[in-house]
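To start, the structure itself, in structure tokens.
Only one protein chain is missing from this complex, and each of the others stays in its spot.
Think of it as A and B in the order they're written, each chain with its own count starting at 1.
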Amino acid sequence: MDVSVSHVTKEFARFPALNDVSLDIHSGELIALLGPSGSGKTTLLRLIAGLDQPTDGQILFGGEDASHKSVQERNIGFVFQHYALFRHMTVAENIGFGLKVRPAAARPPKTEIRRRVGELLEMIQLSGLEKRYPNQLSGGQRQRVALARAMAIEPRVLLLDEPFGALDAKVRKELRKWLRDFHDRTGHTTVFVTHDQEEALELADRVVVMSQGRIEQVGSADDVYDRPSSPFVHRFIGEASEVAVRMEDGEVWIDDRTVGLKADGNGPARLFFRPHDLELLTGCGGCFEGVVVGSRRLAGARRLEVELGGGRHRVEIDVPVDHPAAMKSGLNFRPRHWRVFPVAG
Amino acid sequence: MTSATAFKRWRVKEPSIIPGFGLTLGFSLAYLSLIILIPLAGLVWRASSLSGAELLAILTDARTLAALKVSFGTALIAAAVNAVFGVLICWVLVRYDFPGRRLIDAMVDLPFALPTAVAGISLSALYAPQGWIGAWFAPFGIRIAYTPIGITIALIFIGLPFVVRTVQPVMEEIDRDVEEAAATLGANRFQTVFKVLLPGLAPAILTGFALAFARGVGEYGSVVFIAGNIPYVSEIAPLLIVIRLEEFNYAGATAIATIMLAISFAMLLVINLIQAWSRARYGHD
Partner (left out) sequence: MTDRMLRKPHLRSPTDETLLTKLVLIGIGGSFLAFFLFLPLIVVFVEAFRNGIGRYWDALVEPDAAAAIRLTLTVAAIAVPLNLVFGVAAAWAIAKFEFRGKAFLITLIDLPFSISPVISGLVYVLLFGSQSLLGPILKRYGIEILFAVPGIVLATVFVTFPFVARELIPLMQDQGTGDEEAALSLGASGWQTFRFVTLPNIKWGLLYGVLLCNARAMGEFGAVSVVSGHIRGLTNTMPLHVEILYNEYNMAAAFAVASLLAALALVTLALKTLLEIRFDAGNAGGRRH
């Protein structure tokens, strides 16, 4: 099922949580809404679900306007961050709930419900635990029950709000892989919200990077990591070193010297590169020339703090652990990949 | 470590650097014994000095049985009414915002704060055949005061805050998530409330019901004025104790008190069991 978000704005007490957001989600896609807290990602998910109503704009399911449809009518599967399992119901009752509350005409017979619950339990690998209460399950098990419960109603779209947010690191990793397999097997259109970039990049077909109620960039993991479209995306995804530069005559300038990087455009700008993605040089004819002013050990590398232009700029770069750079020693380097974003005004 | 745990097994108190344990616990226990335990033990001792036949005779006395029946019957109905309306009032107080909400919330505690005798004379003034409300019913031959209906009304008054104050905090803690989950699964509002929310509140509602019931069975002040105290009809068990005392029939008073006390303890046990069961199964009370 295609889902289309068209010029959606959502205000909470005059505060814009989403500002003219448009997004096309393709059928069968696994898509991540990624952003810091307050970026509007959960708001967007809730609007798609129908848990909240947009202030303006439309949400279309398969080309059909869903504005008039209540959450019950949208037939979506929603998985909550804290599972939201019904704690007075057993695992089986939780999973079967969505079928049991259907109007009599659409409700499957009891035996059919039981069969479906059994199937789903098998799918989430919790067969044998159907008589347990949520309180008697681990966090990872609860999350899988929540997923099975959402799947039981055969939703057109599966929406997950920070599905792994409440789990510890190890379970998180396992469940992430499990969700990917699950999606590949079932082929459901799936949207999940996360603030964990690693999770988004690893899991999603496409990542929607959001900030302050707007979509910053939509693209594959490679797109958003290698070709970030804004300073925000560059800073938010992966690590970024940045420095204030100037573009002139097709070159990037730091203060009054060129650094050997080509750029189209004119005026002040910011240069971004990844601390680990650069080459160290010995001689320097147009490169970054700096003095080491700080050093600390990372897992597989050493991170240096380097002053450029006589102390006017400071950037961080990674060098091999056995690199001889000492405090106050000079260092020449040039990023392999970089982005320049003009500074507005 | 092993020796430490072995020690723990027969240590009364965990070590602590905070002073005053002996003093405060000693005082508490002494005071508790003097005020509560010794007098209660006196009652039990007195009851145990009755022979089995005497006890049986008192308890199977028609008037005693009638009084117990009135007390338990009216308390049960009142607690049931309170369970229904108390939950409704909780819902209104927790979920809706309207002018006067704060005032109503505060007023729910009135029966805790208003002396029972005041409630008693006030209710009987209201429901007596010539009273404010009683006068409306009198023409139809319906008598409220001086009948079990009047007793039930007094017990509804007394018991309401037990249900509201027990259910309210639990209702406040319901996650909106759970309701939204039910809605995404296709449940309409009615199904969400009656299949998801209320069953989740069942332990709290049961506890509130049991508390209101226990209080109702023992209630005296608010009931004696409206009850009319007609033996076999509207005479409650606590009043029968008072009557036996006034007749210097200590054995009679003691026997009825003992059976009521036993039932109170049973109720207390039931309440604790509900809570323990609910904690074990749902992880909350």
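One rule holds in what follows: a residue touches a chain if its C-beta (ideal position, glycine included) is under 8 Å from a C-beta of that chain, and two chains touch if they have at least 3 such contacts.
Because the structure is predicted, anything quoted here is derived from the model rather than measured.
Peer 1: If I consider the whole complex, including the chain that's not displayed, which of B:Phe72, B:Phe137 or B:Tyr220 touches that chain?
Peer 2: Within the whole complex, the residue contacting the unshown chain is B:Tyr220.
Peer 1: Among B:Ala83, B:Met171 or B:Ala253, which residue is in contact with the omitted chain in the full complex?
Peer 2: The missing chain is touched by B:Ala253.
Peer 1: Among B:Ala57, B:Ala80, B:Leu114 or B:Leu198, which one touches the chain that has been omitted from the display?
Peer 2: Once the missing chain is taken into account, the touching residue is B:Leu114.
Peer 1: Even though one chain is hidden, which residues of chain A still touch it in the full complex?
Peer 2: On the side of chain A, residues 50-53, 56, 67-68, 70-72 touch the unshown chain.
Peer 1: Over the whole complex, note the residues of chain B touching the chain we left out.
Peer 2: 12-14, 16-21, 23-25, 27-29, 31-32, 35-40, 42-43, 46, 85, 88-89, 91-93, 96, 98, 102, 104-123, 125-126, 132-133, 153, 156-157, 160-162, 165-166, 168-169, 176, 179-180, 183-184, 189, 211, 214, 217-221, 225, 237-239, 241-242, 245, 248, 250, 253-254, 257, 260-261, 264-265, 267-268, 272
By our rule, only the chains that are shown with their structure count from here on.
Peer 1: Mind checking the centre-to-centre distance between chain A and chain B? Centres are C-alpha means, answer in whole Å.
Peer 2: 53
Peer 1: Which stretch or stretches of chain B touch chain A in the complex?
Peer 2: Against chain A, the touching part of chain B is residues 175, 177-178, 180-188, 191, 195-196, 199-200, 202, 281-284.
Peer 1: Quick check: in the complex, which residue numbers of chain A touch chain B?
Peer 2: Result: residues 49, 51, 70-72, 75-78, 80, 82, 84-89, 97-98, 101-102, 133, 135, 146, 149-150, 152-153 of chain A touch chain B.
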